[in-house]
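Left out: one protein chain. Kept in place: all the others.
Chain nomenclature is as follows: A and B, assigned in order of appearance, with residue numbering initiated at 1 for each chain independently.
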Amino acid sequence: MTAHFSQSATILLMVAGLYIVIARGNMVKKLIGLSMFQSSVYLLYILPGKLIGGTAPILGAGYSVYANPLPHVLILTAIVVGVATLALGLTLVVRIKEAFGTIEEDEIAGDMRSDGSKPGRGRKSA
Amino acid sequence: MIETSVTIVILLMLGAVTIGIVRVRGLFAAVVLLGIYSFLMATLFIVLDAVDVAMTEAAVGAGVSTVFFLGALYLTDTVEAPPVHGQFMPLVVALVTAGALVWGLSDLPEFGSPNQPIHQQGADYLARSMTDTGIPNVVTSVLASYRGFDTLGETTVVFTAGIGVLVLLRRRRNGKEGS
Partner (left out) sequence: MRFDIVLRVATKFILAPLLLFALYVQFHGDYGPGGGFQAGVIAAAAVILYGLIVGLAPVQRLVPMGLLEVMIPGGVLIYMAVGIASFFLGDNFLDYDHLAHDAVHGQEWGVFLVEIGVFVTVSSTMVAIFYAFAGRGRS
């Protein structure tokens, strides 16, 4: 545990996100948990690229030890894609709110059961 | 080692923010805490020499995604309902997952050491970038040249997600909702 403190701490951050996704019924909160999960995965990728005493992978005179650039590239694109998909998730939450009048999972499930699983009973917004 | 100790301090701060996010019931507070989480993460990326990633995380995680969350909160609710189910099973699942992953860590080389597999195998972009492309920032040359296919795919995913959002939230011209 002490030799791998950074990795262990990252994993704890990750399962905190996982816990929020499983335990909370509110959909915006679930997406918050999902973002935390995602950020810690980014960290888990970046951690092994680091070399103690190294510098950022921008070549220059006087430096010879650089961090590995490959995980940086993968995560850089993943962050931007992550926010685009997060926006898509939030859009679905907004549509669910408009169709059911709530964003709590349990209330939506109860709604669908009492309705004979017909969604969209709720108010059509103006 | 200054880098290791700064990393540990920032990770502890991230842990504190995480506890805050898990415990707080107001969604507005949770979103603002998530912005702080992203900024701490960006700081940590700078310590880990990933400057491009840090810049992206600060602009995206703390800036744009917070705006999107607040926009969604404006259109939905800002307070979470109290839990109906017990919180015991999710905790067990999370802890078992954490235990399995931490157990799997024990074989990895130490943080920051040069004998990690990533520094020993794979394409050596650092040595090739200058002669192949003349671009000193290796992240840019890998992103746009060596792995141009990847980036084309990622751009297409951003495009697709944008189209999805527009289709789902667009108002019809005659003022009626699409259902």
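One rule holds in what follows: a residue touches a chain if its C-beta (ideal position, glycine included) is under 8 Å from a C-beta of that chain, and two chains touch if they have at least 3 such contacts.
Not measured: the values here are computed from a predicted model.
Annotation: of B:Met55, B:Leu91 or B:Leu105, B:Met55 touches the absent chain (contact as defined above).
Residues of chain B that touch the chain left out of the display are 51-52, 54-56, 59-60, 63-64, 67-68, 71-72, 74-75, 131-137, 139-141, 143-145, 148-149, 151-152, 155-156, 158-159, 161-163, 165-166, 169-171. Where chain A meets the missing chain, the touching residues are 56, 58, 76-77, 79-80, 83-84, 87, 90-91, 94, 97-98, 101, 123, 125-126.
Going forward, only the chains that are shown with their structure count from here on.
Chain B has its Cα centroid 6 Å from the Cα centroid of chain A. Residues 1, 3-16, 18-20, 22-26, 28-29, 31-33, 35-36, 39, 42-43, 46-60, 66-88, 90-95, 97-98, 102-104, 106-107, 120, 124-125 of chain A are the ones touching chain B in the complex. Interface of chain B with chain A (complex): residues 1, 3-4, 7-8, 11-12, 14-15, 18-19, 21-22, 27, 30-31, 34, 37-38, 41, 44-45, 48-53, 56-57, 60-61, 64-65, 68-69, 71-73, 75-77, 80-81, 83-85, 87, 90-91, 93-95, 97-98, 101-102, 105-106, 108, 110-114, 116-119, 122-123, 125-126, 129-130, 136-139, 142-143, 147, 150-151, 154, 157-158, 161-162, 164-165, 168-169, 177, 179.
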